[in-house]
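For reference, the structure discussed in these notes is given below.
One protein chain omitted, others in place.
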Amino acid sequence: MKGLISLDVISGIIHTMIGLATPFLYAAIGETFAQSSGVVNLGVDGIMLLSAFAAFYVSLVSGSLALGLLAAAVVGLLMGLLMSLVSVTLKAEQGVSGIGLYMFGLGMSSLLFKVLIGTVKTIDGFKPLPIPFLSDIPVVGKMLFRTNILVYCAFLLVPLAWWVLNKTTLGLKIKAVGQAPAAADSLGISVNGIRYLSVCIGSVLAGIAGASLSISLLNLFQDNLTAGQGFIAVALVYFGGWSPVGVLGGALLFSIVNSFQLWMQVLGAKIPSNIAVMLPYLLTIVALTISVNRARQPAALNKPFERGES
Amino acid sequence: MRLRRAFIAFLLAVGLVGAAVAAPFRIAVVMPSATTDMAFSQSMWSALMIIQKEMGGPSALEIKYTDNMYNVPDAAAAIRDYASQGFDIVIAHGSQYGSSVQEIATDFPQTTFAWGTDVNTFGLPNVYAYTAAAEQGGFVNGVLAAKLTKSRKIGVTGPVEVGDAKTYIDGFVQGVMSVNKGITVSKTWTGSFSDVALMTAAAKTHIANGADVLTGSSQSVVGSIGAAQDNGHVMWFGTQADQASLAPNLVVCSQVYDWTGMLREIIAQHKAGVLGGKTYVLTLENKGLKMAFNPSYRLPGFAKAAAERAIKGIVDGSIKVQP
Partner (left out) sequence: MSANARSDGAARTGRVEMRNIVKCFPGVRANSQVCFDIDPGEVHALLGENGAGKSTLMRQLYGMYQPDEGEILIDGRRLVFRSPADAIRAGIGMIHQHFMLVPTLTVAQNVALGQPSARAPLVDIKGVTERIETLAQEYGLKVDPRAYVWQLSVGEQQRVEILKALYRGAGLIILDEPTAVLTPQEVKDLFETLRRMVAEGHSLIFISHKLYEVMAISDRVTVLRDGKVIGTKLTREVTRDELVKMMVGREVKEVEARPLTPGPVRLRIRGLSAMGDRGTEALKDIDLDIRSGEIVGLAGVSGNGQRELAECLAGMRRPLAGTISAGGRDIGAASLNERVDAGMAYIPEERMRDGAIREFSVQENVFLHDRTKAPFARGIFLNFAKMRSHAAALVRDFSVKTASLDTPIKNLSGGNIQKLIMARELSRKPMVLVAAQPTRGVDIGATDYIHQRLLEQRESGTAILLVSEDLDEIRALSDRIAVMYEGRIIGIVERGEASVEQIGLMMAGVAMSDAMKG
């Protein structure tokens, strides 16, 4: 209709995109750590759910969002330890243990929600925190610098994760353990130790992804709040070629297509709605098929480590 | 003689009570979402709870439920289980369960099946169908919305364009247009019943585009609440259940599905030996549909008056709403 591509619309699309991308960023960057060390954690969605619940419930009861966030991180950590125990120490098939973890998170969050809260409630989540000066820039300020702390942190996480993975001794160890665990082991690096650490980093971030939904973006909890976002996050890691910057690209692409189709619907563009909502998924599949660079895949992905096998 | 009669009556009464204690009436319900969804499933669940209280508690009416049955084969298994456990009435509360009901009902001719929202009883003597004339409350909400909007932009959100979500919205648009044809109503469909993040984004998009009134199928309310947190000047119109408690400062009015009347009748019929064969439609006229104004929303008198005129017109037939 009139002025489909006005400045306001573009800024609206980008603003919507940033919100949508936030949980994906936490979850997918976290998963990047786990996968870089050689562990596919398919339980991300389950961690997000239980952590989203924990963050919501603790914030509701205590009135403190910080405590809620902490609860989400703790739940993430505990579920990460569980995942590590099963897939690293006990060497269970990673795909299966991840799905198990997902089912646990889904069922447990639903049960606790019924028992402890019972009905849909809302809370005051993290409030927008305009950044001085930056938020006053015309258009851009409104678009980027008037959102809340968890959203800013999600985007700051990208360079931080890049730095950790590429510049620090820890990152070197994580990548070595994922690419050539026997080599890492032969240098006295504890392969399982690094995998525990990476899975737990990933799970804590998945926990924060859950919290970003329940106490920052949506400010409520209900059954299956994530609706599979954790699985999309896992796909984004492949899409992003196991690099935080690639993951950022994927998350932004997926979110902007979603945000774009919503805006087109609102503006009354004549696209059938079922085609519009399929667009992001379609695009993800296409992009995945085109972009996935297997050469960058951690060679030991999905393989438990046993010393002496060559 | 009189004494004897009184004695027999007493025995009968004791016997009846005893029988009631020993064998309560039994209803089972299978639902696609949670009993606490503030929408479709909850509307049926609340009605059952009210009926149970009326009849004298769990000892008189035993209720079993299975919720979150979005997977139809799982739901079918649950429906069959309940039927084979000898429940008097099995309610399949979802339009997606139709073919399962049709199949199972023939195997359990002594059991009453009720399902909705739909109108089809499949010609089976033990199946009731039920639906709601959602367009009626939609029209009333539309009138109210048209009276209250300042930006003359209204956003509609929902998961998919089917069933009573669609008829509600069609009625809503007719209501808006009956007041002012210059108001823009734009619609977004997210394609998912459970993706709250996307629903929120959809609501936010409407708001960012200038809408000050939002409505949509009931699942979307949660998304709109999330969106309204950032922007307090938005109104929400609900449907299916009274959503005022979710967001007291946001919800203006909800169309409420009240299944109690229908349930009372089905139970009475079952006791009288009639197991099905009829379709119930909730309407404003038969009080199966109610407009619940949010008491904590300060609704201007002129708007309320217009809404009440619309209700009256629909009930007396002077206003025709196309489903």
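Every chain is named by a letter (A and B) in the order it is written, and numbering of its residues begins at 1.
Simple rule for what comes next: a residue touches a chain if its C-beta (ideal position, glycine included) is under 8 Å from a C-beta of that chain, and two chains touch if they have at least 3 such contacts.
Because the structure is a prediction, the values reported are computed rather than measured.
Chemist: Specify the shown partners of the omitted chain in the complete complex.
Modeler: Across all of the complex, the chain we cannot see touches A.
Chemist: Looking at A:Ile10, A:Ile99, A:Ile189 or A:Leu288, which makes contact with the chain not pictured?
Modeler: Going through A:Ile10, A:Ile99, A:Ile189 or A:Leu288 one by one, A:Ile189 is the residue touching the chain not shown.
Chemist: Any idea which of A:Ala176, A:Leu248 or A:Leu301 touches the chain not displayed?
Modeler: That would be A:Ala176, which touches the missing chain.
Chemist: Which parts of subunit A are in contact with the chain that was left out?
Modeler: Subunit A touches the missing chain through residues 167-173, 175-176, 179-180, 182-190, 296, 299, 307-308, 310.
Assume only the chains that are shown with their structure count from here on.
Chemist: Quick one: report the Å distance separating subunit A from subunit B, using the average Cα coordinate of each chain.
Modeler: Distance between chain centres: 36 Å.
Chemist: How about subunit B: which of its residues touch subunit A in the complex?
Modeler: 33-34, 36-38, 68, 155, 160-161, 186-192, 194-198, 200-202, 204-206, 208-209, 222-223, 225-226, 229-230, 245-247
Chemist: Which positions of subunit A touch subunit B when the two form their complex?
Modeler: Residues in contact with subunit B: 12, 15-16, 19-20, 23, 110, 114, 118-122, 124-125, 128, 213, 217-220, 222-229, 258-259, 262-263, 265-268, 273-274, 276-278.
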